[in-house]
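Every protein chain except one is present and positioned as in the full complex.
Chain naming follows the written order as A and B, and within any one chain the residues start at number 1.
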Amino acid sequence: MPTLTSPVSEDAFVGQQFDDIEQQRDAAKLGMWIFLATEVLFFGGLFLGYTIYRFTYGHVFVEASHKLDVVIGGTNTAVLLVSSLLMAFAVRASKLDQRRMLTGLLLGTALLGCVFMSLKGVEYHKDYTDHLVPRMGFKWEGADPGNAELFYWIYFAMTGLHAIHVTVGIGIMLVLALLAWLGKFSRGNHNTVEIAGLYWHFVDIVWCFLFPLLYLVGHR
Amino acid sequence: MDQFRLFPPQASTTSHEVDALFFALTLISLFFMAVIFLPIIFFSVKYRRGSSADRSNPSSGSFWIESGWTVGPMFLSLGLFAWSALVYFRIERRPANAIEVQVVGKQWMWKLQHAEGKREINELHVPVNTTVAMTMTSQDVIHSFFVPAFRVKQDVVPGRYTGIWFKATRTGEYHLFCAQYCGTQHSQMVGRVVVMEPTAYERWLKSGELSESVVLAGERLFHDRGCSGCHSPNSQFHAPLLQGLYRKPLPLADGTMAKADDQYLRDSILQPAKQITAGYPNIMPSFAGHLSEEEIMQLIAYLKYIGDQAPPSP
Partner (left out) sequence: MNNATSEADSMKSATEVIVDRPGEFARENYLSIHHGVKAWLLTKDHKRIGLLYLGTILSFFVIASVAAALMRIELLTPQPKLVTSETYNKLFTIHGVLMVWFFLIPSIPTVLGNFVLPMMIGARDVAFPKLNLMSWYIFVAGGALALWSLIHGGVDTGWTFYTPYSTTYANTHVISMAAGVFVAGFSTIVTGINFIVTTHKMRAPGLTWFRLPLFVWSLYATSLIMVLATPVLAITLALISVERFWGVGIFDPKLGGDPVLFQHMFWFYSHPAVYIMILPGMGVISELITCFSRKQIYGYVWVGSASMAIAILGFLVWGHHMFVSSQSVYAGMVFSILSFLVAVPSGIKVFNWTATLRKGSIHFATPMLYALGFIGLFTIGGLTGLFLAALAVDVHVHDTYFVIAHFHYIMVGGMVMAFMGGLHYWWPKISGRLYPEFAGKLAAMITFIGFNLTFFPQFILGYLGQPRRYHIYPPEFQIYHVLSTAGASILGIGYLMPLIYFIWAWRHGRVAGPNPWRATGLEWQTTSPPPEHNFEETPIVTGPPYSYSPEKDADLNLASL
């Protein structure tokens, strides 16, 4: 098992298809950026649907949006932003070869991810008791219940898809934390941490769009 | 040789315009095929392996030649676009003073009703040299109303009204197809359009069982289904009056404006809460599921009829 002190050269991490670690690093980073581009378009389909129905059924969408819990949503926004900050520090720590620091920061990021998911769970439960979950005891007092339900479909689809991404991110962070503790990211092999960081920031940014669109729409 | 027919009959004013464009496109295509295929054949023979042709100083490109075959086709295609857009504009713009026919598509038949009330299934009788305009919708999936001899086609979409018009120029019987795949018996959702002399058409219209006109049917529905209970000057509920409404701009509760066209009226019957008229409470119940597509069309025809009347003073 390579540790901090073992004499591992950078070349040990280089795949046979690459000439050197620099090429490998660039390739991995570019690959992640392109993957994120596909993710943007993946969410883009849902954003498009939301926008169109928002224009068509503006009234009821605003009313439905008011029933969502802005406090939980806002707290979650803060939680994710802080986690992104920790992630940025983690990337720095991996570059500086700080093993303990890196492990701690990755665990911190994962923990904040878990906090986000827990709050999300609380919020989903609250939605359930408020009869806002479509097809599961959905009740709507105001006009046009059908399109109010449509709003909550879109809300659950978008936040659900985002939650899946957060869960995957937490898994990645935990695995990376374990590997970091084992010293796998020493000696300039900080590539994996860096591209995982790109992914985490992306998940954060998606939420930064979801929050105003779903929670704050029409608030005056 | 009749079975090798190359073109469908030209039986409407539109068909001549579309065919002219089609022939022009065919000529242009033949020109480009000649421009591409003749040199290929020529080069293939002249520069075949082992031939003694001169191969010195082969060119690997020239800015001017490349620009030429970029810009030339570009202008040509812009010209073609302009022409085709003009014809399309005429196909899409519904002329005034047309005979009105209402069409409802369903799996797998066409239900049509003339303004005079006469109903048909999978058949459409129209007079020659007269403009016929149709308002269409579907009660299930998307269909498409297609009469090849008239060169017209329009998807028939559930939840919205689409229109199509034509002016037949030759009497006869022509195919009516559903062009949008709509399920198992899609290929049996076919019928015929019968173009008749005006006198024969009048005779046909009066033949058979007499039925009430679309507007009368709409008026009857307006009373039977309770619309008039609220939408009348002496109603105890505060509901807007519908006389003089059709095609007029209408202020909505959210501050925007809407035009009281067919689509708006349809939505107001089925989803009253979607667009509320300014100054009125949101109290109208939805009639979704209580009215058939034909009945909604009849109601709208009635609203259109009273759309020219002055609103009565309360």
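Just a few scattered comments:
Throughout what follows, contacts are C-beta pairs under 8 Å (C-beta built on N, C-alpha and C of every residue); 3 or more make two chains touch, one makes a residue touch a chain.
It should be emphasised that the depicted structure is a prediction, and the values quoted were computed from it without experimental measurement.
Contact with the chain that does not appear here is found for just one residue of B:R170, B:H186 or B:R225, B:H186. If you put the hidden chain back, the residue from B:E100, B:E120, B:D140 or B:E295 that touches it is B:D140.
Where chain A meets the omitted chain, the residues involved are 15-19, 23, 26-27, 30-31, 34-35, 37-39, 41-46, 48-49, 52, 56-57, 134-135, 146-147, 149-150, 153, 157. Panel shows chain B; residues 2-8, 17-18, 21-22, 25, 28-29, 32-33, 36-37, 39-40, 43-44, 47-51, 53-62, 65-66, 69-70, 73-74, 77-78, 80-81, 83-85, 87-89, 91-92, 107, 140-142, 144, 146, 148-149, 151-155, 157-160, 162, 175, 177-188, 190, 271 of it touch the chain omitted from the view.
Simple rule for what comes next: only the chains that are shown with their structure count from here on.
Centre-to-centre, using mean CA coordinates, chain A is 46 Å away from chain B. By the touch criterion given at the top, residues 254, 271, 273-274, 276, 282 of chain B touch chain A in their complex.
Taken in their complex, chain A has these residues touching chain B: 56-60, 143-144, 146-147.
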